[in-house]
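Starting off with a structure, shown below.
Complex shown without one protein chain; remaining protein chains in place.
For reference, chains read A, B and C in written order, and residue numbers begin at 1 within each chain.
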Amino acid sequence: MTDDAGLREACGIFGCVAVGNWPTELDVAHTICMGLVGLQHRGQESAGIVTSAGMSLFNIKKGMGLVGSIFQDDDLAKLQGNLGIGHTRYSTIGCSEMINIQPFVVETLHGLIAVAHNGELVNAKHLKDKLLRHGVGLSTGTDSELITQLLTHMPDCGEPYGANWIARIKKAMQQTLLSYALLMMHGDKMYAVRDPFGNRPLCIGKIVNSSENTSDEEEIIGWIASSESCAFSGIGAKYYREVLPGEIVELSREGIKSHCIIPRPEAKLPALCIFEYVYFSRSDSILEGQLVYQVRKRCGRQLAKEAPADVDLISTVPESATPAALEYARELGIPYGEVLCKNRYVGRTFIQPSIRLRKLGVAKKFGLLAENFHDKRIVLIDDSIVRGNTMKPIVQLLKNGGAKEVHIRVASPPIRYPCFMGINIPTKEELIANLFPLEELASHLGADSLQYLSIEGLVKATQEGIKNTRMKGEEKDKVEKNEIGHCVACLTGEYPVKLDW
Amino acid sequence: MTDDAGLREACGIFGCVAVGNWPTELDVAHTICMGLVGLQHRGQESAGIVTSAGMSLFNIKKGMGLVGSIFQDDDLAKLQGNLGIGHTRYSTIGCSEMINIQPFVVETLHGLIAVAHNGELVNAKHLKDKLLRHGVGLSTGTDSELITQLLTHMPDCGEPYGANWIARIKKAMQQTLLSYALLMMHGDKMYAVRDPFGNRPLCIGKIVNSSENTSDEEEIIGWIASSESCAFSGIGAKYYREVLPGEIVELSREGIKSHCIIPRPEAKLPALCIFEYVYFSRSDSILEGQLVYQVRKRCGRQLAKEAPADVDLISTVPESATPAALEYARELGIPYGEVLCKNRYVGRTFIQPSIRLRKLGVAKKFGLLAENFHDKRIVLIDDSIVRGNTMKPIVQLLKNGGAKEVHIRVASPPIRYPCFMGINIPTKEELIANLFPLEELASHLGADSLQYLSIEGLVKATQEGIKNTRMKGEEKDKVEKNEIGHCVACLTGEYPVKLDW
Amino acid sequence: MTDDAGLREACGIFGCVAVGNWPTELDVAHTICMGLVGLQHRGQESAGIVTSAGMSLFNIKKGMGLVGSIFQDDDLAKLQGNLGIGHTRYSTIGCSEMINIQPFVVETLHGLIAVAHNGELVNAKHLKDKLLRHGVGLSTGTDSELITQLLTHMPDCGEPYGANWIARIKKAMQQTLLSYALLMMHGDKMYAVRDPFGNRPLCIGKIVNSSENTSDEEEIIGWIASSESCAFSGIGAKYYREVLPGEIVELSREGIKSHCIIPRPEAKLPALCIFEYVYFSRSDSILEGQLVYQVRKRCGRQLAKEAPADVDLISTVPESATPAALEYARELGIPYGEVLCKNRYVGRTFIQPSIRLRKLGVAKKFGLLAENFHDKRIVLIDDSIVRGNTMKPIVQLLKNGGAKEVHIRVASPPIRYPCFMGINIPTKEELIANLFPLEELASHLGADSLQYLSIEGLVKATQEGIKNTRMKGEEKDKVEKNEIGHCVACLTGEYPVKLDW
Partner (left out) sequence: MTDDAGLREACGIFGCVAVGNWPTELDVAHTICMGLVGLQHRGQESAGIVTSAGMSLFNIKKGMGLVGSIFQDDDLAKLQGNLGIGHTRYSTIGCSEMINIQPFVVETLHGLIAVAHNGELVNAKHLKDKLLRHGVGLSTGTDSELITQLLTHMPDCGEPYGANWIARIKKAMQQTLLSYALLMMHGDKMYAVRDPFGNRPLCIGKIVNSSENTSDEEEIIGWIASSESCAFSGIGAKYYREVLPGEIVELSREGIKSHCIIPRPEAKLPALCIFEYVYFSRSDSILEGQLVYQVRKRCGRQLAKEAPADVDLISTVPESATPAALEYARELGIPYGEVLCKNRYVGRTFIQPSIRLRKLGVAKKFGLLAENFHDKRIVLIDDSIVRGNTMKPIVQLLKNGGAKEVHIRVASPPIRYPCFMGINIPTKEELIANLFPLEELASHLGADSLQYLSIEGLVKATQEGIKNTRMKGEEKDKVEKNEIGHCVACLTGEYPVKLDW
């Protein structure tokens, strides 16, 4: 997907708890900061970190921009404590105020809590109405505040919970089934939670003493929870396992503890967003026990089977489509080569282009490697097409650069429906797959042919590699017994739950 | 009072409603901005403005620093609407986060509300506990949020109020008797409210069409509410009247309307903070119908009677003590002259002074006009003494500069008790009047004598000029019948209500 | 003078040399920073400090805004060295670039030099042409760069000077006779220089060990040079003496040394800008041995003699006219009182006022103390009138506030001519004294009468108190023999030198 205005993931969340007593061996604030840098691809417009130095004192730092520009040395020095959570996000229009940056912190009857979440509550309107009726004034308009106030007061049921935050989280989860992965911090404990459908990813890692000796027993100095495991290598952590759909995992200085798994209604399957595999997650992340990169490769292989092409060169729109393109080429035995060179800095230019430059469109972003494809028939692989407004000028560029034929192959099916679970998808009217019959799409884009991967092909490529690794004993059993299922609502229009607002 | 770390007023509040239909003749955002500039002496560390362009859309801009640096032309352009409220404040330690800047805005079941207040709730802890017990998570730790949530849900009484905001305000006022002056905005109406004791000032002004002809009937184009009337001249407004203790006044495009006056318990007297006259208010403000400057003059006159001195020159610590000093001199028939020249820029320097410069202390702030007082006996008038840590080096400066004698006369009584109603007074242990017997204070400060104004003298100087002006008819009657009383708790330790936390 | 767009001084300069060896007892960077704060009234838009830690390394920090906001703790920590110079300035249109901020630093054949100056070279065009003809490319368009390049290469005379910077300064001074006070730093020496006419002020102070015992021999730990002595009290310095017109004084760790005095041509008198007394200098500064405040008082007394008035109250436009007003009142035996209260924050607001607010004009800046002057005849003293565009609305304000009569008395003569020596005076066409006959001016301003101080009166008030104090021996002799004369070109049109460009 090359379109800046294409799909956007809302958030990345990251938490860290040091094991043992204060002062801990683990540098909690630095670890969270670098963890967020590892999740930066999930949101680049603001970030925040809250650490806890005890029951009644949270250290907070939030800001606009990239993680690396928000947190300075003196900020990290102030973010003391032995546990903390962080968040990085895209802001959407009207919500770029500092007040909306997560984690969200409130004082409750039972002390301070901090909440960071990724996802979008499908029944947010209903929950908000409940809270307002209860007399709570809401100051931000974010789902994060809804969740936080929901955890705080449990409007439906009087107040039987007291300081039992696990009971509160369970109750809140029963009131909203998706979509969220969230981290909640209270006192010296952190809770890592995924909605019963597991729509948003969340996994757990451990940090071991780097001066470990060679004995089997390594010393664990900290536990982390992260939207994606790609954040682990940057902080020296090892993948432990996923938080399961509906699960509440407690992380504390004593270690990790799984509290319960809130069941899905009506024997429904899990519904991890399949676009985490297609586009959102970094290719070196592990989801459901498999490397995302491998899924993308299998998509390429499947696409080669479903939609081969007789061409001279296979190439990619840099760079998330590269694994699929390499594998598509290998499967068909056709040479792979690069045809476009991406200028990474264009995306960071916010000036209003002049009329002349606006017409150039995507050309601003790509340089041509014309000698690589001159007079050749090319297949150009993209991972997905949303609006199609960048694919069209790319085809034009390649044709002007001397390509004899340009065939588009998309390593995922046509996107036809909006997402209400945290992904910023354009309206149905903007999705190019809804605007033209498939057979006309190629000519609309100026291409010689265009074919998508089938939904079945995508699901097969996704599900055939799922296994659950790197655990032992009881936890391993629980993980392995987890059922398999994915949300393909944006492809089929069939949402995991009925949307009735 | 020359001490930067002396008394600090917490806030100034300012609201404006344009009369008639949109687009109104009145420039609401500019008016509020300049109004806040007029209240800048009440708080210089952050400010915010919220305007309303209709039921469901508030325009908000907040920032750290002086009003003039926060609001730029494009900010004001975005602050559209026909009414709005603003706030300027000192931040106290740990509260300088953007999140704490007023006005406070929340969404309620009945639409958005915005609240700006000046003061400190004496039963804040009790109210907070109620809110937390009701399950409201509090995100800021400010009284403003307490008031806002209190207005939103009325925890004690179910919810008989619905969108009747006047009933809600009344109920809230009954739950907290002081100290607050507040402005609340909802829909196209604004409510200006003072606590039943009238501890913090709040008054109303009107803006008339500047192109008015000479006929008696001037056209009113807007109503304003402001902590002090000194903000009026800067925006072309005319003083109308005070909001009375306990009164709720509605300002809207239809004009102003007094809704009710919440009574004080047990036939108690009003308790406007007497230090508004002594120090906080600007001398050109009108409180209780009298010019603050006149009260300060009378304090000087009274001080001359109570504590005359046989000297050659009367002078002042620039510049809030000047009215008292001029009048003290006139009463005793002794020449008045300037002895110190203040560098206004020192206060805006935040660098850590070197040890050598720290020793200079107050000398950094004042230049000597030594030829004016060489070999003379001086009375130096100050409006108040808090810690005394600047008066001591000033006396030293003057003696070094050639003063034969330096006699201190303070135009208010010794401050001995903390304030819990919105004024940042040092702890009892830091108040110099608690550290030394009065008869030793002069020698501690290096002065030849030191005398304070008596409490009776201050009260007399304050109360003898109260009248209520510039109104007609029924409103005038109501204002004039208002009883007279002032809070002198920091002088006597007798607080308007029992403090039981 | 109440007009923001009135006269503006261009600059303040400040230098400091620590006595003895490194690490010196004196905190050079802090001292310069606080010294510039003491000169802040001479320029508020940018500032810079250069310190020298040896022959080949200068530490530099410059910025836009007030001194207190430019220099942070870490900046001062980096500004190491045992001597340094600083500068604070107004920027004029088109020159607000960082590149134009002084001090100006260049590398020369003989090492780095830094130059800070106050003033305007009357033959700048001629000098610039010389430099350009010599092949020097000029990068800033400032007089500071001209002076610096002039010092560097001496275009007229080959290069007989080498590293003899005193010879270079002398040669440069011969090429441009006014107007400048300048500080130049090279190696471990600083040179303090005034033009032969002494048009801009510059004086010398010493810093003694604050832990001095009572013996006569105090230990000097540093020498300073400053545009005005009002900067001394803030840094614990004592006034030593003025730099004389045409004098080059060297300051170094060995102490101070007067090198020479460049004579004026044709037996002309010195020409210190008389408006330093009237308006620019702070009233606690010493010029030519006398306190500026005393001159302002004498102006008031002289004005009372030349232009008395039969009124009930004498008042002032706050606040530079206050000394004259107090003395005018005393001389006539009429009560002095305050009628206007100034809002110090208005000047720091940069938003474009709405049309309605623009009409309010000066009212934005002043609050009325109406009860002080109701039904009275007032004399309002101002120190000077430039455009008159603020005096008119002030008179209107006072009349509206109930003044029976308003008589204007100006404690200086009419300004009729532009200044080419560093003061930003409006064009002749904008000077109100050129627009109306004097006798019509009062009615133009809405006043009942208006009278200026005579030129003779101003000169008399200025010159009758000149003495030279606080020195001993030979230096005292030299200072006392200095002739007396002042530049009144803006009043008479007679400039100290012929202007032929």
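Rule of thumb we're sticking to: contacts are C-beta pairs under 8 Å (C-beta built on N, C-alpha and C of every residue); 3 or more make two chains touch, one makes a residue touch a chain.
Worth saying up front: this structure is predicted, and the values here are computed from it rather than measured.
The chain not shown here makes contact, within the complete complex, with A, C. Here the missing chain is touched by one residue of C:T51, C:N82, C:N123 or C:T152, and it is C:T152. Touching the chain that is not shown, out of A:W165, A:Y336, A:Y417 or A:Y495: A:Y336 (per the contact rule at the top). When the whole complex is considered, the residue among A:N59, A:Q80 or A:S283 that touches the unshown chain is A:S283. Only one residue from A:V17, A:V50 or A:V67 touches the chain missing from this view: A:V67.
Considering the complete assembly, chain A touches the hidden chain via residues 26-27, 30-31, 33-34, 37-38, 40-41, 66-69, 71-73, 76, 210, 230, 233-236, 282-285, 291, 293-294, 322-323, 326, 330, 335-338, 341, 343-346, 348-357, 359-360, 363-372, 397.
Seen across the whole complex, the unshown chain contacts chain C at 60, 97-99, 104-109, 113, 129, 132-139, 141, 148-149, 151-155, 159.
Going forward, only the chains that are shown with their structure count from here on.
Viewed as a contact network, the protein chains form an open path, each link joining two chains that touch.
Measuring from the averaged C-alpha position of chain A to that of chain B gives a distance of 50 Å. Centre-to-centre, using mean CA coordinates, chain A is 62 Å away from chain C.
Rounded to a whole number, the gap between the C-alpha centres of chain B and chain C is 37 angstrom. In chain C, there is no position where the chain touches two or more neighbouring chains simultaneously.
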